[in-house]
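Dropping the structure in here first, questions after.
Missing here: one protein chain of the complex. Every other protein chain is in place.
On to chain A.
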Amino acid sequence: MSAITRDEVAHLARLSRLALGEDELDHLAAQLDVIISAVARVQEVTAEDIPPTSHALPLTNVYRPDEVRPSLSPEEALAGAPAAEDQRFRVPRILGEEA
């Protein structure tokens, strides 16, 4: 049974703002299906007493003191922006979403 449908791939592509063609959807659905099946197989061997690993390092509670450090200048901050206006990042209008 297929673990991931073509519609789900199309949905993910839209959330990720990826413009995928019809053939790409089929292609990726099959590939993602393989990946998900592989993960499902790993899950078969997980046991209750083994906590899921989300981090490779056995560390907790890494904090820094609340100290201000120098920021970039606005010129540096905007240097990589495709477009800027009034010292702000200029982005295309966004439809159907909120401010």
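By definition in this document, a contact is a pair of C-beta atoms (placed from the backbone, for glycine too) under 8 Å apart; a residue touches a chain by one contact, two chains touch by 3 or more; residues count from 1.
Just so it is clear, contacts and distances are computed from a predicted model.
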item	value
Among "ABC transporter ATP-binding protein", "Response regulatory domain-containing protein", "Aspartyl/glutamyl-tRNA(Asn/Gln) amidotransferase subunit B" or "Dehydrogenase", UniProt-listed name of the chain not shown	"Aspartyl/glutamyl-tRNA(Asn/Gln) amidotransferase subunit B"
Touch list for chain A against the chain that is not drawn	11, 15-17, 54-55, 57, 59-74, 77-78, 80, 85-94, 96-99
